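For this view, one protein chain was removed and the others were kept in their places.
All chains are identified by letter, namely A and B, in their written order; residue positions are counted from 1 within each chain.
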Amino acid sequence: MFVSSAFVGCNSADEESLVIYSGRSQYLINPILDSFAESTGIDVQVRYGGSVDLALLIEEEGEKSPADVYISKSPGPVAYLAERDLLSDLPEDVLAISPGSDAGNWVAVSGRQRVLVYNRENVTESELPESVFELTEAKWKGRLAIAPRNGSFQDFFTLFRLKHGDDVALDWLKQMVANEVKVYANNNSIVQATARGEVDGGLVNHYYNARLKVENPDTPSANHRFVDGDSGSVTIATVAGIIPGGNEKNAEKLIRFLLDTAAQQYFTDRTYEYPVLAGIESKHDLSKPPTIDFGDFNILGSGLERTLELIREAGFDI
Amino acid sequence: MLGSIYFMQEQGFFSGNGNISSIKIEDAYFNFGAVSVLRGVSLNVEAGQSIALLGPSGCGKTTLLRSIAGLEKLDTGVIAIDGNVVTSPDCFVPAEKRRVGMVFQDGALFPHLTVAENVRFGLSNSFDRDNRVKDVLEMVGLTAMANRAPDNLSGGERQRVALARALAPEPSVLLLDEPFASLDASMRVQLRTEVRQLLQDLNITSLFVTHDQGEAFVLGDEIAVMNEGRILQIDEPSTIYEQPIDPWVAQFVGEANMVSGSTDNQSVITSLGSVPLSDQLDCAAGSSVDVLLRPECLEIQSGGNWLVSSVEFYGHDSMYQLKGEEDKTLQVRSFTNPIYQTGDYVSVRYVGPPTMAYQSVNS
Partner (left out) sequence: MRQDSIFSRSDSEEKNSFSGLEVKEKTPGLLLLVSIVVALLFAVPFLYLAVRNIVNINDLTNIFFSKLTFYPLIKTLYLAFTVSIAASFIGVLLAWITIRTDVHWGSLWRILCPLPLVFPSFVVGTTLISAYSPGGFFEFVFLPVGIEQFPRLDGYIGSFLVLTFITFPYVYLPVAARFSTLPSSTEEAARLLGYNSFATFKRVTLPQIFPTIRAGTLLIFLYVVSDFGVVQLMGYSTLTTRIFNTRLADTELSLALGLVLGLVALLIVLGERFSSKELNLVNDNPSIRPTKLKLGRWQPMALFTIVITLGAGLFSPIIILFWWAYRGFINQTAGFATTSDLMTLALPTVNTVVMSVSAALTTVLLVLPIAFLVTRFRSILITPINAIIVSGFALPGLVVALSIVFLSINVTGFYFLYQTLPILLLAYIIHFGAQAYRTAQVGVLNLDNRLSEVARTLGTGRLLLLVKIELPQMLPALAAGGGLVMLSTMKELPATLLASPIGFKTLATHIWALNEAGFLADAGVASLLLVILSAVLTWLVVIRNAIHLR
């Protein structure tokens, strides 16, 4: 018995420790976790992995999970855990800072914007659409890309169908197929295909082109934001929740820290994300300050299965 | 024993369509990287003749054999089989078109085929394959093993299959590369006798590589002794043994006492007395020479200044090691049971035929 406690001490309620499972990439979030550890003196340990895989891991671990905090790069996996009662309730004041779930067990930490990435050599500015609905027009035939197997597209499409209804959503997606939309694996491959000129544009999160511009300032790809309120310009949030049974006090501290000014400024300056806290100015040209529209998170998680059905019905093999 | 050969001849074992051929090698050179493996080898094997290539390992004998087979390409030199040039600086007939049979040291049986399938492998459809396989297996006494896998054969059986496989397509010449090297001693003796019988009966041209003198004497109509990429002597086995061309050959083909003396061109005067020479020596009378005395050509008598330092009894003969003045040693073979014992003093005299003498190295 004492052998086991020596090995698994990390998940006990050690005052000075915190275990984080992060689906958000190490190179985007680690500096802010380091500064949390430094300012609080808490020993922070992080397991990085795919958001979905970590959610499945937490489910598999159940009560024995060493994780205190779970950070996901999209709401879907957090909702999956919430549905299975694997998240603790958050305090009211935390929930008041940032949009979160109705049930009150997870909050948004930062946001990424859905945009149309396009190739400036093949698409003129006057051509750019105001709404995602315009992409079914004949002039876009064979020129655009989507990533229907990717979580961020599925999140976007879930919000889309919740806003307009399944019929409209399915009809839109079917028209996209009829318009010979090209299928890619993920945001990154769409941005790169656009930069190569393989496609003229595609629906992605804004981050990847911002990053590509750092790697290659000459890239002909650029982000275009649909008008405010359009379903094409929803925000996909990075979200966090607390796993019960661990060091909930420190977990809460971390979530507050992530929602505080310093962290929010870091996200906007260093990882090109949109802040969830009002009054943070970005040093980057992230077009204009976003209208935070996180949509209806609560249905996002459990609504994914229906989303998958519709995507299949539109003709995608997923 | 010979019955089966008559049987084979009745069955047309030799189709008689000119598959007994000569081999002619002229001035063959072969280098492997910086190493000269063959340095000007010439050799004639007449049709129906069996020649043993005898030499220590690394002397180039296997390379010569493989060059005849077409498995190696000479740097310069010409090889002709039955008068047709197969290797020359301008032409190279690939191995598969040479009609050369070869038995490898490890047998090289195809492990995925049965014994019968191995033998059948080289038979073109001009043969009545089933019967040919049957005949050849019968020839090597392995009819009962036809359906065995090579993995389940003894070493001797494997080499018989290898021989049967090589002979089945009626090759124009047969090459054997140390075929008995992997066998134990008694099997080796038995198989070599049988192979000799077979080669004689088939009257096939064969070239046989070995480092074992006994094998060479038994199997070769003639023996070609090789060392360091050259053929030193080609002669009948008895000539090789009795009249080796130089001391190295003399010592390589059998036990040899080299005793110094002075010559009068007909004989050599040694401490053992006068020894007759088979050839006149081309040197001044009174020159100092080394004369070859085979151990069995010496006779021991009791009393003398040679000390018996050891006696080995082999059954059919005995070998005495003698020590003389100035640490000289002699080997003497006696075909009687040992009469003398270690510590006895004896005298020795030469009783053999005229022998060879060589100019002393140090004179």
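Definition applied: a contact is a pair of C-beta atoms (placed from the backbone, for glycine too) under 8 Å apart; a residue touches a chain by one contact, two chains touch by 3 or more.
Just so you know, these numbers come straight off a predicted model, no measurement behind them.
Peer 1: If I consider the whole complex, including the chain that's not displayed, which of B:E194, B:E236, B:D317 or B:D344 touches that chain?
Peer 2: In the complete complex, the chain left out is touched by residue B:E194.
Peer 1: Looking beyond the chains shown, say which of A:R149, A:K163 or A:K253 touches the absent one.
Peer 2: A:R149
Peer 1: Any idea which of B:A69, B:V133 or B:L176 touches the chain not displayed?
Peer 2: That would be B:A69, which touches the missing chain.
Peer 1: Among B:V45, B:L74, B:V115 or B:V140, which one touches the chain that has been omitted from the display?
Peer 2: B:V140
Peer 1: Against the chain that's been left off, what residues of chain A make contact? List them.
Peer 2: 3-4, 7-8, 10, 19, 25-28, 45-50, 52-57, 60-62, 64, 66, 76-77, 80, 149, 151, 154, 182-185, 188-189, 192-193, 195-198, 207-208, 211-212, 214-217, 270, 304-305, 307-308, 317-318
Peer 1: Could I get the residues of chain B that touch the absent chain, sorted low to high?
Peer 2: 1-5, 7, 69-71, 73, 94-102, 104-106, 108-112, 121-122, 124, 138-144, 149, 151-157, 160, 162, 165-166, 169, 184, 186-187, 190, 194, 197-198, 201
Criterion: only the chains that are shown with their structure count from here on.
Peer 1: Need the CA-centroid distance for the pair chain A / chain B, whole Å please.
Peer 2: Each chain reduced to its C-alpha mean, chain A and chain B end up 85 Å apart.
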